[in-house]
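Sending over a structure as structure tokens; questions will come in a sec.
Every protein chain except one is present and positioned as in the full complex.
Up next is chain A:
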Amino acid sequence: MNKRLFVKGNEAVCIGAIAAGCRYYFGYPITPQNEIPEYMSRELPGLGGTFLQAESEVAAINMVLGASAAGARVMTSSSGPGISLKAEGLSYMAGSELPAVIVNMMRCGPGLGGIDASQADYFQAVKGGGHGGYHMIVLAPDSIQELYDLAMVAFDLADQYRMPAMILGDAMIGQMKEALIPHDYKPLGELPNKDWCVTGKRGREKGNTVKSLYLADGALEAHNWRLHGRYQDLKDQQVRCETIGIEDAELILTAFGSTARIAKTAVSMARQAGLKVGLIRPITLFPFPEQIFRQATERCNRVLCVELNNGQMVEDVRLSVDRQADVRFYGRPGGTGSLPTPEELFEQLQKHYKD
């Protein structure tokens, strides 16, 4: 039996990453995720790994790019403003088909904003964030245990699909302490051989090239279709989602990450009050659980989407249900200070249940 731990979310993601074999971390401090670089700086040297505090987020993500190109399991973390600076590097990594794990513990924005929990980086995470039209795998844990579990999943999916994977948390989940039961790391499936990485040729006939530049006629289009195919495969095979009571629901509540915790309480309050309310909690934000929304709304025609922003995931919910349900939105974009209470969401559920 593994020992139960009582840790912060920011530590849980590191424990999971290290268990999954991550030995390289490059980052730059920003609140509310500083426990991540601090934890990695303590633990990695003793494991024969490398922690390096970069001069900026721009440098950090490019160190990640280099380490990934060299074949390592590598991670970085940041929050909003820093993720913006990493966008260029992420686009290059997507173009160069490089796996890595990026943690974004979202804070309030835009600009310097505040250090409170927010979910306003949803678009930035799931729509690419950088230039050129690409996707990352995006995972949204709602507990400390899940931060640990999904850190392992993120590394495996990144390697399998050869693309960056983002763990999208927020200040609340990063700073919260909760019990964590560690378990052994078991890969999701067979992991591909990294025969594409740079090591120096060491007798290999041909040199390996890691690049995103495709100049020959038609080559870039073929490359972009190949990447697109991978995004399709993810949609077909890697959707993760938690549902509660959607079979008989008259109203479906949907929320992700820390907001989903509050939503769960509100749903059970509603059930106790005799309202048939269900919950869909996307765990993968990309690939988005389109089918699950579509199937659920074949019989239940009303969805309420709750987010800590002015409405971002709600757009993907609407696209998924494709007008077959009435999708409504309730948002609180003011940071932790405006976090909705379970009672507040219960009130919303009552209201949207009726009219």
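Methods note: a contact is a pair of C-beta atoms (placed from the backbone, for glycine too) under 8 Å apart; a residue touches a chain by one contact, two chains touch by 3 or more; residues count from 1.
Convention: contacts and distances are computed from a predicted model.
Novice: UniProt name of the unshown chain, from "2-oxoglutarate oxidoreductase", "Glycolate oxidase FAD binding subunit", "Anaerobic dimethyl sulfoxide reductase chain B" or "ABC transporter permease"?
Specialist: "2-oxoglutarate oxidoreductase"
Novice: Have a look at A:4, A:42, A:177 or A:201 and name the one touching the chain we're not showing.
Specialist: Result: among the candidates, A:201 touches the missing chain.
Novice: Of A:5, A:19 or A:58, which residue touches the hidden chain?
Specialist: Of the listed residues, the one touching the omitted chain is A:58.
Novice: Residue-wise, where is chain A in contact with the chain that is not depicted?
Specialist: 24, 26, 50, 52, 54-56, 58-60, 62-72, 74, 88-89, 92, 96, 198-203, 207-213
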